[in-house]
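Right, one structure below, let's go through it.
In this view, the complex is presented without one of its protein chains, the others remaining in place.
By written order: A, B, C and D. Residues from 1 in each chain.
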Amino acid sequence: MLTIASLLLLLAAIPTLARLLRGPTLYDRTLAMNVFGTMTTLLIALAAFIVERADLLDIALLYALVNFIGTIAILKFFRYRTLGKIPPSPPKDES
Amino acid sequence: MFATILPAALLAQLPVLQVAIPLLAAPVCVLLGRGRWVHDFSLLVTAVVAITSLALLQLVLGGGDASYALGGFAPPWGIEYRIDPANAVILLLVSVSGFLVLLQSRTSIEAEIPKQKHPLFYTAFLLCLTGLLGVAATGDAFNAFVFLEISSLATYALVATGKSPRALTAAFRYLILGTIGASTFVIGIGLLYMATGTLNMSDLATRIPASPHHAVIQAAFALIIVGLGLKAAIFPLHFWLPNVYTFAPMVVTIFLAATATKVALYLLARFVFVIFEDASFAGMLLMPLALLAMFLASLAALQQGNVKRILAYSSIAQIGYMFFALALASTQAVAAAWLLMLTHALAKGGLFMAVAGIALQTGSSNLDDWKGIAKQMPWSAAVMVVCLLSLVGVPLTAGFVAKWSLLVAIFSTSGSIILVAVVAAASLLTLLYAGKILETIYLGTPDEQRATANLREAPLAMLVTAMLVAAMNIYFGLNGTVLSDLSNRAALALLSGF
Amino acid sequence: MNATELVMGSDAALFMSGMNAYLLDFLATGYNYWMAIVLMMIGFYITLARSNLVKKIIGLNLFQTAMFLLYISIGNVVDGGVPILTDNPDALYSNPLPHVLILTAIVVGIATTALGLALAVRIHEAYGTIEEDEILDAEAGDS
Amino acid sequence: MLFAFLIATALGIAYLRHLFAVVMLAGMFSLLSALLLLSMDAADVAFTEAAVGAGIATILMLSAMALTERQEKPSNRSMLERLPALAVAGAFGALLIYAMLDAPPFGDPFAPAQTHVAPYYIEQTAREIDVPNLVTAILASYRGFDTLGEVVVIFTAGIGVALLLGGFVARDRSK
Partner (left out) sequence: MQHRLVLRILAKLLFAPILLFAFYVQFHGDFGPGGGFQAGLIFASAFVLHGLIFDVSSARRFVSDRLLQVGAAGGVLLYAGTGFASILFGGNFLDYDLLSETPTSGQHLGILLVEAGVGIAVACVMVMVFRAFADRLPHLRERDW
């Protein structure tokens, strides 16, 4: 049961990957990356249940965290083009 | 001397103290924070390190190899530090160079590095020293990689502090190539681990002959030679070196020229002779490359207009000599290689010190700006003369002892008089570019602007240190047995295995 | 069923359908090795051939990550488990030593990346570009 | 399957010019390889690789991009100029493939790597160190000196970045 679930997750990752590689706009890519991160988190959680080691759930937790911060960083960069101090008048972003 | 003064408990800890003292000093240097203190502190640390290495050398020469189990775990399970005459000499070379360089270069650091960066600069310098010492002292293959990276990362940062923007690109290129080299090296170690199951060097040496995976070991051998070759700037893997030497701050150039490539070369020799043992095949393959290095790099040096760059190409040529000696693979030849390393460090170190003094006063390292400088800075020019003669290998200088023993070793090992002649001819090329420099600084006529400028001799500390090194060049030339005895012990230790 | 079989097993199942037995035999023994080598070559190529400095660093990262995979493959044991001791005395563990080495190597890798990026930033400030070709042109111009 | 993903990502990194996308792909490459590392029982390594590769490295690259450029310029290097790089990468790969043909089979519990030094750690850790996580035991104790080196490497990088980017210098209090 768990194996099937993980297999399905892997299959679902294929279109996500395609979107990430092709994705015409950055929003597509960011979203794809976020979804992909979520799926990896789930995959690890499943793996933890399959091998019956609760330790691995720590890793899933870390993935979720990293994924969140990474997405924020990308979006902030996308919006303000900097990760540091936001310039007084944020540049227009009609790209 | 030291064996009687120091308590036995301390003697036993010497191998690790050698590396751990500068390692501990580096963060302290950050904490110290500002101004003059940092220089004095770093100088003190390097002095202690130099004394440690002297004591260690004496210990090893007197009482045989020193093995130190870090963490108290017996090798091959724990990491081992293993000091024999071969690396004790290298440790001495590195730590004494570190001390002399710092002694010499307070003024040039103040001129080249903004004041608020001094604490970090000295920290990076100490880290670089730590890394090089760690590579030389360790008996564990992976540990060597870690310390190689410490020294490399510190070197990239140090090089990039040079004033010219080209220092940045030089550092970047060095970073890319250095990282490729280190990664290649580490893949080689991984393959060795795969074939033998161990990372300890002496354990590797015993287990390699018994391993059934020959191809894996051969590939590992190739990868390690290429990886360390990049670090040691062996021709044709040398192309990062000229820019690095030219655009780095003077202190860094002196230190790197005297030590960094030698440490990589030492590690290479350790792998080839101790771990793989049968190196004859590789030797045949690599000897022509070494010969090419001698000729091409010397020719390239002739065409340069910048003194630092001339000396950088000369270093590549000299590394060719050392590599040639190693490729011959007899005890005599390896001893000659060690002699070459020591005397080259003396000659190049002294040369760059003199260059640092002149460049500080004239504000340029272009040969054209140095015409007739000898009249205004006679002592610095004299140092250059001595060190250039030593570099060429003129009798009565340390360089002669090394070149002579190389020629003797070539003859007795290969029996070919042609090879001897070829190598001797390569030495003549050295004479050409040395002559070019000397001619300019002694016989050239300065342009008017400089002739009238009030140029003074280099600051006292710089001059005295440079003269000290020049004096060492002469002393070891007159009294060649000291160095050649050391080198023979080193070669014996290396070729007899662990 | 453990984590290895989870991924490798599904891999093998997918491959089995398409390939003949001989090829499978050949590939399956060192499947990880081959893939790690291919990845390493891609990373190596990016590092050497690309002109953009940031891309070079990314290539270097790729190269190193592939190297990590190779190392960990060396230490893998069929049916072995995560090397954290359990109460079961008969449990098989994968070799923990390569894991330790690679932890160190990852740290070295990120350190190099940080320094390399800092250099790239400074180069951009000095030259206004991070394309190696343009920098080389600029350098050829001023010396 | 995972490898197919990895290679697709790697090729994507090689071909895309949009550095922004490349950085995202690199982050994903890290996540994927972490997954793969996990499948090879290397839990600690997967943990670190995810945190480093997908987390810190991505953020650093984005910061660096904010300060440099976002677009890789089309290269005017001809195919001929790329040939050396291709040749070197190819030779490198060929050497490794040559080695791997002779390598012990994947996962072999009787390979030299598994039988010489490693069993000692597995058998003795419980007695000598008494820590369940073997990786921690080796990292901090058996090979503790490597880890000291590792910390110094990170420290060196910090010093280097501070030296280069000029922040974080000690304040001169005399002023």
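As a working rule, a contact is a pair of C-beta atoms (placed from the backbone, for glycine too) under 8 Å apart; a residue touches a chain by one contact, two chains touch by 3 or more.
None of the values given here were measured: they were computed from a predicted structure.
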Which displayed chains the hidden chain touches across the whole complex: A, B, C, D
Hidden partner chain, touching residue among D:A8, D:A64 or D:V117: D:A64
Contact footprint on subunit C, counting only the chain that is left out: 82, 84, 103, 107, 114, 117-118, 121, 124-125
Absent chain, residues of subunit D that touch it: 43-44, 46-48, 51-52, 55-56, 59-60, 63-64, 66-71, 128-133, 135-137, 139-141, 144-145, 147-148, 150-152, 154-155, 157-158, 161-162, 165-168, 170-171
Hidden partner interface residues of subunit B, rising order: 13, 16, 20, 23-24, 26-28, 30-31, 68-72
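In this section, only the chains that are shown with their structure count from here on.
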Rounded Å distance, subunit A centre to subunit D centre (Cα mean): 19
Separation of mean Cα positions, subunit B and subunit A [Å, integer]: 47
Separation of subunit B from subunit C, taking each centre as the mean of its C-alpha atoms, in whole Å: 32
Residues within subunit C bordering two or more other chains: 3, 6, 10, 44, 53, 57, 74, 81-82, 84, 97-98, 101, 104, 108, 111-112, 115, 119-120, 122
Shared-contact residues (touching 2 or more other chains) in subunit D: 1-2, 35, 38-39, 43, 63, 65, 92, 96, 100, 103, 111, 113-114, 117-118, 121, 143, 146, 149-150, 153, 156-157, 160, 164
Touch relationships between chains, expressed as pairs: A-C, A-D, B-C, B-D, C-D
Parts of subunit A lying in touch with subunit C, wherever the complex brings them together: 3, 6-7, 10, 47, 50-51, 53, 55-56
Residues of subunit B that touch subunit D when the two form their complex: 23, 26-27, 30, 33-35, 70-71, 73, 76-79, 115-117, 119-121, 123-124, 127, 130, 134, 142-143, 146-147, 149-150, 153-154, 156-157, 160-161, 184, 187, 191, 193-199, 207, 211, 213-216, 218-220, 222-223
List of subunit D residues in touch with subunit B within their complex: 92, 95-96, 98-104, 111-118, 120-121, 141-146, 148-150, 152-153, 155-157, 159-160, 162-164, 166, 169-174
